[in-house]
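Take a look at the structure set out below.
Excluded from the complex is one protein chain; the other protein chains are retained at their positions.
Coming up: chain A.
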Amino acid sequence: MNRKPSRLVLLSLEIGVPLLLIAAYALWAAPRNDLYFPPLDVILTRFVADWFGPRFFSDIVPSLRRMGTGYAIALVIGVSAGVLLGLSRRTRLAVLPIVDFFRALPPSTLLPLTMIVLGVDDSAKVTLIAMVCLFPILLNTIAGVSSIDPTLRETADVFGITRRNQLLHMVLPGALPAIFAGARTAMSLAIIMMVISEFVAATNGIGFAIWTARRSFDISAMWAGILVLGCLGYGLNLLFEALERRVLAWHHAARQKSE
């Protein structure tokens, strides 16, 4: 018999397992007195001391601003270019080889390029984040748009729905599940690129803080920074999931029904 586990069991697994791992680390690290793996309470003390104060504004906010700006640019360009390419087979044939070439480059290869061309200020970091986030959003949007059922398009054509209304009420909603999938991949890429760009040439930011701590062998501060990144990523993911559940309710419900 395949009984569905109760909500309580699921919730305790979701919260319990991470807590158990944290406890395991605390027990393991406490007696070691290891430079690289400091005791849990030391890391947590640093975490609170370092990040719940002025550094929130001097480091977290700049990081979030770079990431957010780059991500937003990628979203706007990726979705609009993706819709255009998804609708026109010819443009797609002409542009996709170039897209595939750039996509094949490891994201960090672009770092020297943006540094040389744009320097070391924020615009270089934002550009780098945008360039890397662009590809998953673009490619998923193309796939989403071009896979909209032809019957839906013909229906719109028969009823004389204008191009504008087809775009707003058929193409975009139809491609939205794919766009969300791309945006989600791009979200984790944005965090990665934000950190990498702050490692190399920055005067503030979470990545900069981690890098500086490493250079001065302040290992617990480094761990505290990593913890900030982890929490940030986790939080953003939760936010994203909540948004997706709202916006794509029809999609998830329809899929569940067909299974």
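Note that contacts are C-beta pairs under 8 Å (C-beta built on N, C-alpha and C of every residue); 3 or more make two chains touch, one makes a residue touch a chain; residues count from 1.
Rule of thumb we're sticking to: contacts and distances are computed from a predicted model.
According to its UniProt record, the chain left out of view corresponds to "ABC transporter ATP-binding protein" among "3-oxoacyl-[acyl-carrier-protein] synthase 1", "ABC transporter ATP-binding protein", "Protein-export membrane protein SecF" or "Multisubunit sodium/proton antiporter, MrpD subunit". Residue A:257 is the one among A:4, A:90, A:215 or A:257 that touches the chain missing from this view.
Among the residues A:118, A:143 or A:161, only A:161 touches the chain that is left out of the figure.
Counting over the whole complex, chain A has residues 149, 151-152, 154-155, 157-162, 165, 169-170, 173-174, 176, 250-251, 253-254, 257-258 touching the chain that is not drawn.
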